[in-house]
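Structure record follows, encoded as C-alpha cells.
Heads up, one of the protein chains got dropped from this complex, but the rest are sitting where they should.
Chain naming follows the written order as A, B and C, and within any one chain the residues start at number 1.
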Amino acid sequence: MHILVHPVITPLPKLLVGCVALLLGWGAVGVAGLLRPRSVRLAGRVLFPLGALIGFALAALAVTSLLGGGIERMVLPIGLPGLPAHLRLDPLSSVFLALLGATAGGISLFAGGYFRAGQGTAPGLLGLQYHLFLASMGWVLIAADAYSFLLAWEAMALTSYFLVVTEHRRAEIRRAGLIYLLMAHVGALAILLAFGVMHGSGPFTFHAMRAAHLSAGWAAAAFLLALAGFGAKAGLVPLHVWLPEAHPAAPSPVSALMSGVMLKTAVYGMLRVALDLLGPPVWWWGLVPLALGLFTILYGALFAAVQTDMKRLLAYSSVENIGVIFTGIGLTIVFAGSGMPAVAALALLATLYHCLNHAMMKSLLFLGTGAVLHATGERNLGRLGGLIHRMPWVAWLTLIGTLAIAGLPPLNGFVSEWLLLQSFLFGDQVPHTFVNLLIPMGMAVVVLGAALAGYVMVKFYGVIFLGRPREAALEHAHDCGWLERIGLAWLALGCLALGLLPVQVIGALGRVSAQLVGAVVPQASAHGWLLAPVPGRPVSYGPAVLLTATVAVVLLTVLVVRLFFPQRVRRVSAWDCGFGALTPRMQDTAEGFGQPIRHLFQPFFEMQRELPAPGDSAPRYRIAIRERIWTLAYEPLCAAIDGLANIAARVQQGRISVYLLYSFVTLLVLLAVALLS
Amino acid sequence: MTHLPLDQQLLDTCAALLLLLSFAMLSQRRIVTLVNLYALQGAVLAAATLLLAWRTGEDHLYLSAALTLALKVALLPWLLHRLIRRLDVYWDTEPLLNVTGTMLAGLVIVVFAFALAQPITRLASTATRSAVGIAVSVVLLAFLMMITRRKAMSQVIGFLSMENGVFFGAMSASYGMPMVVELGVALDVLVAVLVLGVFFFQIRERFESLDLHHLESLKEHD
Amino acid sequence: MPMMRWWQRARPVAGAPGVRRVSVGREEWMQVARDVAATGGVLHALWVSGTPAEGAQVYGVYLSDPGALLVELALSAGDARPYPGLQELFPAASRLQRAAFDLTGVRSSDPDRRAWLVHAEPYPFTRVEGEGVHEIAVGPVHAGTIEPGHFRFSVVGEKVLRLETHLGYVHRGLEQRFTELPILAGHRLAARVSGDSAVAFSWAYCQALEGLAGGTIPPRAAWLRAVCLELERLANHLGDLGALGNDAGFAFGLTQFSRLKEDVLRATAAAFGRRYLFDVVVPGGLAVDVSSDSARALADAIRSACAESAELRTVYDEHEGVRARFTGTGRLEPQLATQLGVLGLVGRASGQARDARVDLPCLPYTKLPVSRIVLREGDVAARVAVRFEEVQECARLLAQLLEKLPDGECSAVLEEPADGAFGIGLIEGWRGPVLVALQAGPAGTVRFCHPHDPSWQNWPALEYAILGNIVPDFPLINKSFNLSYSGVDL
Partner (left out) sequence: MNAVAWLTQGLEAVVALAAAPALLGWVNQCRAWLQNRRAPSLWQPYGTLRKLLHKEVLIAENASPLFRLAPYVTFGAMVLAAGIIPSMGTRLPLVASADAIALVGLFAAARMFMALAAMDVGTAFGTLGARREMMVGFLAEPALLMVILVASLTSSSTALPAITEALVSGHLGLSPSLAFSAVAFILVLLAENARIPVDNPATHLELTMIHEATLLEYSGRHLALMEWAAQLKLFNYVCIGFALFLPWGVAVGRIGPVGLLVAAPALALKLTAAGAGLALIETLSAKMRVMRIPEFLATAFLFAVLGLLVHVLLGA
C-alpha cells in the first residue's frame, strides 16, 4: 500500500467546505429550536435526530478525507482585520472530526428521547446550546490559526458551561459550573500564552507557527504551557478537579459529550501543538506527560473505585482514561524525539485508538446512567440494583460498554491497551540511560490501572443492574424509549466494530502517524486477518478469530450439555442459610467495594469517618472521602489569591479621578518602555 | 541480542540471586529465616567468588571463597542461631513500614544504586560491569532493613548483609581486596558479632526485651 | 469491704464448697449487684423459677472475692412489677433475663424486650444507620457441621461494624424435662446439656444432688471424676487446637491434633468403656471403675499425647502464616473482659484469673493444687496459648491423679433427698465454670433444676471481640471462643 508521507494539498477544498457547511448546519438546527423553545416534540423528535444525521454525515465526510489522506486549506474572510479565519482539514483533524461526528450522532439520537420538559432550561434553548457546543467543537478541529482556534475553544467552554448548569436551581450544580468555568479559563489562558510564544514574530496562523524556529528554551516553554492548558481541559491530574464536579452535574447526554468528545479536543490540541506546530519534538518533553499520565491513571482509577455516585464514578474513570491517552502522547514524543519513528507511530496509534474507544464506551456508559437516572431518579449507587430485570435494553447494551472499558478482549478497550503495552515494550531501547529503565516500569502502572478499571466496572455494573433492587421504588423502573435504544445501540456497535476491526482502523489511522511522526506501522500479518502492527516483532492479535472461536466453543458446550445432560431447571429462592429473610440490604454496597481500596491506598484519600461505638443502641456509620489535592494545593492557592486580592483592593478608592490617575501613570510607563526599547 | 559467555551469565545469575535474597530478607519477619537467608546469601557469594577465581585465575580469590564459606555460611549463622535460642527472640515485631512499602522503597533504592554505580561501572572491566550496581543495591537494601526493623537481632543481620554487599562490590570492581584487608574484615565481623552478642544479653537484662525502642528511654528528658 | 456484709448474712448452700445463699428484697437485689461489681466480681448465672401467678424466685449467682454468692429475690404471687434488671452492671444479664422471661413470664426492667428463646416472629436486629452499611446474615444452617445459631454482621466491605448473634434454635425445654425425671436419673440429662461438657455438667448435677441428699462419695470416686473431667478438657483442647489450625488454613495441624485427640479418646475408651464420658459420673460416685492396668495405659497415652502437643506447639509458634493469623486477631482487652464478666478459658486469655478448681476447690483439687494459666493479650493467639498450656497442666494433673488414685469403692448409695432441699453444683469444665442449681421435689422428683453454661457470659464478648476485625477472620475468632449453643438454648 502506498502511503503519502508528504500529502499533496488539493486545490479545491471540497471536503472542507462540506465540513464547514455541516458545522453551520448544526448551528442552524440549534437556532431553529428557538422557534418554539418550550416544545419538547420539536426538539426531541425533529431537531436532535436532525443533529444526529449531521453528525453521521460529518463522520462520513471525515472518514473520506482520512482515507484520501490529503490536506485541504481554506481562508474565510471573517475574524480580525488582517487575520481572517484559516481553516484546514488534514488527517489529524479528520480522525477527531470522525470521532466527533460518530459519537455525537449516537448521543444526539439518545438525547432526542431523553430531554423532557423539566425545571431546567427550556428544550429549545437547550438544543441551541447543545448544537452550538457541537459546532464549536468541530470548529476547534478545523481551525488553523490561533485566533479562530481560541474563539471556538472559548465558545466550546461557554456553551458547555451553560449545558452543565442546565439544572441551575440547585446550588451544588452552580458551584460545579463555577469551578468548571474557572478551570476552563485558566486553561485557555495557558493555551493563549503558548500560542503567543509559538508564533515567534510571524502571523498567528498555524502555518506560520510551523515555519517559526523557536529556541530550545522557548519551544519547551510553549510545550509546557500547552500541556498545562490542554491538560486542564482534558482533566490531567492535578488539573482535573473540575471534571468530577462538572460531568455529573450536566444532563447525561451532555456528560457523554463532554467526557466522550470534549476531552478529546484537548487531546487533539495537545497532539497538534506537540507533534505538528512545534516541529520535531525533543524527547525529554515526553517525560512530563508520561509521568503525569501514569499518575493520572492510578489516581483516576483509585478514586473511581471509592465513588458512590454513578456519574462521579464515570467521571473519575474518564480521568483515568485521559491518563492512558497522555501516557501514550508522552511515549510518542519520547520515541519520536529519540529517533524511533516506527515505534513512535505505534504509540501514537495507541493514543488515537484509545481516544476513539473512550469516546464510544464512555458515551455509552454515561447514556446508560442517564437512562437509569431517568427511570429511577436516582444517581446514588446505594439506592439502585436489579435493573437488568426492569431495563433489559439499557442493561445489556451498557454491559458491552462495561466490558469494553474494563479492557477485555475482544472489545475495543483492549486493542488500545494492547497497542500501548506493545509500544511500552520498546521502552528499554530508548538511547538514554535511566529513561530506558523507568519507561518499562511505567508499564506496571498502566497494567495496574487497567486491572483496577475491571474492579471499578464490576462494582459499577453489579451494583446498578444486578442483584436485588435496594429501594422499593425501583420496581417501577421502565426501559428507555426506542430513540434512546438506537442511540445506545449505535455506540455499542461502535465499541464492537472498533474491537473487531482493528486492522482496518489502524490502516486508516496510519495517515495520521505518517503526517505527525513520519512513519507508519504494518497492520496485518501475512494472512491478512490478524493485527500485527509491531515493527520487527512477530506478534499478532486477532479479535475476530478469538470471538469466533469463543462463540464456537460456547455453542458446542451448550449443545453437548443440553444433549447429554438435559436435566430440568427449577427456579427456587436463593440460599439464605435457613434464616429465610434475605433482604436487599444483604448485598455489598458501593462503599463496601470501596473499602478494600481505601484500606490499601490510604495515603491517597482524605477520609472523615464516624464509626459506631460498640454497644451503642443506635449505631451510625458515616464516611466522607475527599481528594487530598484540595487541602494540599487548591485551598492554599485560593487563600493566597484571596490575600492578594485583598492587597489589590487597597488600590480601589471609588473616585474617578484616582482611576484616571492610574490610567495616566500606566500610559506614561508604557510609553517610557517603548521609548527605551 | 549479544551473547554473553557462560561464566558471565553465571556471574550475573549470582548477582541477581544476591539481590533476590536481599529482597527476601527485607520482607521476612521471622528471625530464624532471616539467618538462613543470610547463610544462603553467603553461599551465593562464595559461589560467585569461586566463579570469579576460576575465571580470572587469581589464586587469592579461592582463599576468599573458602573464607566466605567458612565464616558466612557456617560459623556466623551457627553463632546467630545459638544467640536466638539463648535470647529467645524468634520474631521481629511489625516493621515500621509494611512489606509493600518496604519493597517499593527497595525498588527505588535499586534504581538509585544503579545510578550511583554508573561512574564506577564505566571504569570496571566488562566482566563485572553490572555487578557493581547490584553490590551497591545490596548494601543500601541492608541499610533499609536495619532502618525498618525494631529488634536488635534483625539489625545485626542487616549489618552482616551489608558487609556481604561491600564484599561483593569489592570483589567485582577490583577482583577482591588484598588478602590482609579481607582477613581483617572477616575478623572484624566475627568480633563484632561476638561483642554484639554480649551486648544483647546486657540489653535484655536491663530491659527484659530486645526491642530497640526501649533505648529511646535512655534519652535524657528535660 | 461491702461484700463482707452480704457474705456474713448468707448461709452455706449444700453441694459445691464455698457457695453461700442470701435472700434479699428488691432494693437489696440491686445493692448486692452494685457491691459485687464494685469489688470486681462477676455475675455467673441468673434464672427464675416459678411464674408470676403463683409467685416466683429470681436467683443470681456471683463469683466474687470470698466465694460464690447465691442471691435470691422472692416475688410475691400476683406481683406483676418487673424485677430490677442487672444489664447495666453485667451486660450478660440482659439475655439471661430475657430468656427467663420467655420461660416463666417474669419480666425484668430491661428495656430490651426482644424475645430470646421464643422464635415466633422475626428478630429485630439492631440496624447500623448510614450510607453503604450492609449486612451479612449467616446461619442458622452453616456450611460446617456445627450447631445452629444466627449471626448478623453489619459491615462495610470487609470491616465489621457490629455483630449480633441470635441463638435459641435448639431449645429443648430442658428445665421442664428435669422436673419430669426422677432426681436420681437427672444426671443423664445433665450430661446432655452440652455434649462436649458431659462430665462437667453431670458432675455438677451430682455434686448438687449429693449435697442436698447429705451423702458423701468415696475418695476414689472423686479422684476418678477428676480424671474424667481432665480427660474431657484434654480431648476438647486437642480438638480445638486442630480446628483452629484448620481455620487458619493449616490442615496439617488439624490432622495431627485429630490424631492426638483420637489417641486420647481410644485410651479413654479402653479405660472407661466409652470414648466420650457420658453417664460415667453418677449420683454417689462413678458408674465404672478403672483397673490399674488401664490406668497405667491411660497415663502412657496421655504422656505421649502431651509430648507431641508440645512439639506441635513449636510448629504453630514458628509458622509465619499461622502466627500472622492468630496474633492480634479478635482481641478482647482485659478491661473489657472484666466489664463483660467473661468466664473460663476465654477469660483467662484476657487476664481474668478465675478457675473454680483453684478458687472453690472440691475434692480432689483441694489435695492437688492446680496452677492457673492466665494471659493478658486476649487475642486468638492467647486463647491458643492458654489451651496449649492447659494441655500440659492437664497432663500433669492426670499423671498425678492416676498415680495417686486411692483404693476402695468408687460408688456409694445415695438416699432420696428431702422435699424442697436445695443444692448447687459448681465445676470448672473445659470451657469454664459450669453450674447446676437443683431443688428436690417430693418423693424423689425434681422441683426445679437450672443448668448454666459459661457460654452465656462469653457470647456477648464474642460480639465485641470481632469489632474492627474483618469478616473472614470471624470463623477463626469464633472457633477460638468455641462456645456452646445447646448449653445456652436449654
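Note that a residue touches a chain if its C-beta (ideal position, glycine included) is under 8 Å from a C-beta of that chain, and two chains touch if they have at least 3 such contacts.
All of these numbers come straight from a predicted model, not from anything done at the bench.
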item: Omitted chain's touching partners, listed by label; value: A, B, C
item: Residue of C:Arg325, C:Arg383 or C:His452 touching the missing chain in the full complex; value: C:Arg325
item: Touch with the omitted chain, as defined above, among A:Pro203, A:Gly454 or A:Pro614; value: A:Gly454
item: Selected residue (touches chain absent from view) among C:Gly25, C:Gly78, C:Pro122 or C:Pro472; value: C:Pro472
item: Contact with the hidden chain (one of C:Met4, C:Ala38, C:Ala251 or C:Ala418); value: C:Ala251
item: Residues from chain B at the interface with the omitted partner, ascending; value: 1-4, 6, 9-10, 12-13, 15-17, 19-20, 23, 27, 98-100, 103-104, 106-107, 110-111, 114, 130, 133-134
item: On chain C, residues whose C-beta touches the chain left out of the figure; value: 134-138, 142-144, 157-158, 245, 247-252, 255-256, 259, 319, 321-322, 324-325, 329, 470-475
item: Contact footprint on chain A, counting only the chain that is left out; value: 385-386, 388-389, 399, 403, 406-409, 414, 417-418, 421-422, 425, 428, 436-437, 440-441, 443-444, 447-448, 450-452, 454-455, 457-459, 461-463, 466-468, 525, 527, 530, 537-543, 545-546, 549-551, 553-554, 557-558, 561, 564-565, 567-577, 582, 584, 586-588, 592-593, 596, 599-600
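Note that in this section only the chains that are shown with their structure count from here on.
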item: Whole-Å gap between the CA centroids of chain A and chain C; value: 65
item: Distance between the centres, which are taken as Cα means, of chain C and chain B, whole angstrom; value: 54
item: Residues within chain B bordering two or more other chains; value: none
item: Chain C residues touching chain A - in the complex, by the definition given at the top; value: 91, 122, 126, 128-142, 148, 150, 154-159, 161-162, 464, 467
item: Residue ranges of chain A in contact with chain C within the complex; value: 308, 380, 382, 576-579, 581-583, 585-596, 599, 610-612, 614-615, 617-623
item: Partner chain C, residues of chain B touching it in the complex; value: 29-30, 32-33, 90-91
